[in-house]
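Before any comments, here is the structure.
Every protein chain of the complex appears in place save one, which is left out.
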Amino acid sequence: MSMNSFGRLFRFTTWGESHGPAIGAVVDGCPPGLAIDEGVIQPFLDARRPGQSKFTTQRQEPDQVRILSGVFEGPDGLQRTTGTPISLMIENVDQRSKDYSEVAVAYRPGHADYAYDAKYGFRDYRGGGRSSARETASRVAAGAVARLVIPEVKILAYVSEIGGDMIDPGKFDEAEIGNNPFFCPDAAAAARWEKIVDDARKSGSSVGAVVECYASGVPAGWGAPLYAKLDADLAAAMMGINAVKGVEIGDGFAAARLSGEQNADPMRPNAEGPDGAPEFLANHAGGIAGGISTGQPVTCRVAFKPTSSILTPQQTITRDGEAAEMFTKGRHDPCVGIRGVPVVEAMMALVLADHKLLHRGQCG
Amino acid sequence: MSMNSFGRLFRFTTWGESHGPAIGAVVDGCPPGLAIDEGVIQPFLDARRPGQSKFTTQRQEPDQVRILSGVFEGPDGLQRTTGTPISLMIENVDQRSKDYSEVAVAYRPGHADYAYDAKYGFRDYRGGGRSSARETASRVAAGAVARLVIPEVKILAYVSEIGGDMIDPGKFDEAEIGNNPFFCPDAAAAARWEKIVDDARKSGSSVGAVVECYASGVPAGWGAPLYAKLDADLAAAMMGINAVKGVEIGDGFAAARLSGEQNADPMRPNAEGPDGAPEFLANHAGGIAGGISTGQPVTCRVAFKPTSSILTPQQTITRDGEAAEMFTKGRHDPCVGIRGVPVVEAMMALVLADHKLLHRGQCG
Amino acid sequence: MSMNSFGRLFRFTTWGESHGPAIGAVVDGCPPGLAIDEGVIQPFLDARRPGQSKFTTQRQEPDQVRILSGVFEGPDGLQRTTGTPISLMIENVDQRSKDYSEVAVAYRPGHADYAYDAKYGFRDYRGGGRSSARETASRVAAGAVARLVIPEVKILAYVSEIGGDMIDPGKFDEAEIGNNPFFCPDAAAAARWEKIVDDARKSGSSVGAVVECYASGVPAGWGAPLYAKLDADLAAAMMGINAVKGVEIGDGFAAARLSGEQNADPMRPNAEGPDGAPEFLANHAGGIAGGISTGQPVTCRVAFKPTSSILTPQQTITRDGEAAEMFTKGRHDPCVGIRGVPVVEAMMALVLADHKLLHRGQCG
Partner (left out) sequence: MSMNSFGRLFRFTTWGESHGPAIGAVVDGCPPGLAIDEGVIQPFLDARRPGQSKFTTQRQEPDQVRILSGVFEGPDGLQRTTGTPISLMIENVDQRSKDYSEVAVAYRPGHADYAYDAKYGFRDYRGGGRSSARETASRVAAGAVARLVIPEVKILAYVSEIGGDMIDPGKFDEAEIGNNPFFCPDAAAAARWEKIVDDARKSGSSVGAVVECYASGVPAGWGAPLYAKLDADLAAAMMGINAVKGVEIGDGFAAARLSGEQNADPMRPNAEGPDGAPEFLANHAGGIAGGISTGQPVTCRVAFKPTSSILTPQQTITRDGEAAEMFTKGRHDPCVGIRGVPVVEAMMALVLADHKLLHRGQCG
């Protein structure tokens, strides 16, 4: 029932505040025998790190992960998972607590400051404490472990829209994603986004984004109706990411505007596939029907609101309930959705790994 | 970890197939002392029942609920919850199994038929078995119990869009919702929808819908970061409803197109409220920040795809992997989103009740 | 986190009060494809039923179970599990509520009356409400389903001691267990116990008992350290049975009096077994080491206190806190431990089934 753990069989618990000494994750239920060391995890963290371009926050964190348990040298000399909990730790290095002195006494609109105080009575206000996006580094590390469980699945996420400006699906080029600071698969859109995000940064404003993610190679059968449905778990996983306000599977809200004939995914026999497995002629469903994977690519879209840390003064109240104005001086992302891409991929991996084990447990 | 239970402290488990003898729910963790009898629950089921108008499915089910445990006559003569599990049962009356004979051997596109077979090896195909929307009656019954836990909260859901045709927010009239078969708060829109849905029914097609729901009176502090966030639990709850493909909190995907200044919810001191509680000047957040309720109304939008049971023949395969064509002859909803309204309300109640108890448990 | 569910993957939830209309269980996570109908479950309930001999309670309950969901006719015509929740219901027939009128206002010492009132504020006092041993019928029904998951395991429980009088291990005869009303494997002991229990019944007193249970055929590897240890789960399962006050695995408390050499279970190569699997030369461990099964028979002992419903007047207080005296007039067991045997077997089956699936889920 844990409030800070996610997953059922493949389950991780994260801990750590933005300005505490460290953050980390404990991954539980990982199958034994999977080859793993820091080098397997680090690249995913590097893709997420702040301070990588002028378009993201200027906080410089090396985000070096250490594996403290749950691994051992297997018979072949490779370090492998033992099946026991894997503790991952990332030390915080570049905290600038002085930038947050005002936050201690007033609530930043759009952040969780007021909500945390209302719930707990007080909070670690520095850098957003536990509500900070720093915690997502723990998720990315845990997601790297999850991928080892599902080697048959390919996961890819990218930004499809920034500040209302959309990519052109006709120009989609996977190779382009690693070529620009926006995880954008459309070179022309990436060029436009430089200006959009730079303008926001300079004016101390911020913009929102939409991230799309798909997973191919997921076999049919993952997901357990009714309350461990694969799409419900994905929805929780994505909506739980900082700044997310909407989640869609397959056609999402667009499906509400289709007719039954337009929305159906017809099937026909698959000449190459396993006995009985169909070839789908469309994928409006996003790879999930009745909460169970169908074998189609699993697709989802995630909406990130604009960063609430902006230079424009906003009306707010102090801890004592008095009127105040505030703007944020610290270092911030003009577009948090960009760094949400590795997090969305990590959550996809974590949910799929969990469901692979769940299905195996119940159905063999 | 149960795959058919939802919730953490206030937790319900549902069971039952569409064409089995009955369906039901066991509600666990309900606080003791709440006044309850069948009369408290039945009205919510009546709002959901099939066969109520020509616009919904023609299956006639009385949906009479029985309370089999967890209640007893209190000192004042009223039947009250004892704190032990509350078992609710609804018998199935009007199954027409012969309409499903073809379904046994071929997969209906857009339904979970193929996915269930891939997972379990075989399935109760009659009426969609466990994947049927019949099961939502169990949820509505459980939701009625949940409402007793949160008397301070008002929950209201309505259809805001059918087949792409939207209500006019300026004409919103709560009293109108009960006046038409669409749970529509805009009389003019309701009139247009009669034609849209009737056309779909006559042509054997179907349309999608969007349901909006809000909960007012939710105090600040409900929700437990990071993995029991209130919005994440709502996302899972709603995405888990049959035919749902998208969930938004507050501005949802529209937030991705706002700037930071446009999206912020400024605060000012509240003259009337409790010490320190602010008055919010906007509600882009949908009442949740950092996964915790803020005191603003909690708002969400849920997208329902069009029913996949249509008269138009569609390409599919049989259980043996051979090509086939199929259309559905049984009785079906031309728009399942309509009857989703009581279900969305029930899930909102269930999640809020659970979080009220969770918050009380951890923070007193 | 459910408070009325037990198990992690193979999980059951029970409901029902002793004098309510019915009791039942919902079994979740059962693998699909297992052949099952009422006839598979009923024999286990029949072994447990009250009113079977003059040595057990005189309440006459047919305990007829109905399967309400989770099963369907498979391709071969046999009814089989579908993988969806299996709802089992047993109607209460022979309640005599008038026998409990006094219990409404005073607390029976040794029962949970006072504790329930302190927790919930009020309770269904009739027949012990939810605390009644009637609920164990639900567990026995769920246990029958669990056995289908572990056909490779043989489970056997029997009474080894009543009122301090012990069986002679040298006279152990499995066939004898079904020959007497005490599930006793030693005919001479059974004869002695007739007098002991009859004397207790006639004088309105009661005696305690010890039940032993073993499971053979459990392979090595079930159980997941650290907090899903097989022995910890068995301890919780058994201690949770009404009237149980002690649980031992293997040598139990006797192990505390052995030396290291005496307690060790030496191993030697097993000529017949799978590669590497050892033959154990002793079983002090009770088949579990470090929380994981070793392949040795899993053995446990469970201590049942004497029934607290006796004719001897005892000092107590009323609901209003005033002094009172009370004795119980209703029909009761002079030795509840006897009917604990099928319950102990059921819990052993439920825990083992859960762990088989858990192990398969994590380790394949």
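By written order: A, B and C. Residues from 1 in each chain.
Operating definition for what follows: a contact is a pair of C-beta atoms (placed from the backbone, for glycine too) under 8 Å apart; a residue touches a chain by one contact, two chains touch by 3 or more.
Note that this is a predicted model, so its numbers are computed, not measured.
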Partner chains on view for the chain not depicted: A, B, C
Which of A:45, A:86 or A:167 contacts the chain that the document leaves out: A:86
Residue of A:70, A:185, A:266 or A:306 in touch with the missing chain, whole complex considered: A:70
Missing-partner contacts on subunit B, residue numbers: 1, 9, 29-32, 83-84, 225, 357-358, 360-364
Residues of subunit C (touch criterion as defined above) contacting the omitted chain: 1-6, 8-9, 14, 107, 109-112, 114-116, 118-121, 130-131, 135, 161, 163-164, 200, 205-210, 219-229, 231-240, 242, 245-253, 255-270, 275-278, 281, 284-286, 288-295, 301, 303-310, 312, 314-317, 319-323, 337, 358-359, 362-363
Chain not shown, touching residues in subunit A: 1-5, 8-9, 11, 13-17, 20-24, 26, 28-29, 32-33, 66, 68-70, 72, 74-75, 80, 82-87, 119-124, 129-130
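Heads up, the rule we're going with is that only the chains that are shown with their structure count from here on.
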Where subunit A and subunit B are represented by their mean Cα positions, the distance between them in whole Å: 26
Separation of subunit A from subunit C, taking each centre as the mean of its C-alpha atoms, in whole Å: 45
Gap in Å, rounded to a whole number, between the CA centres of subunit C and subunit B: 38
Shared-contact residues (touching 2 or more other chains) in subunit A: 1, 9, 225, 358, 362-363
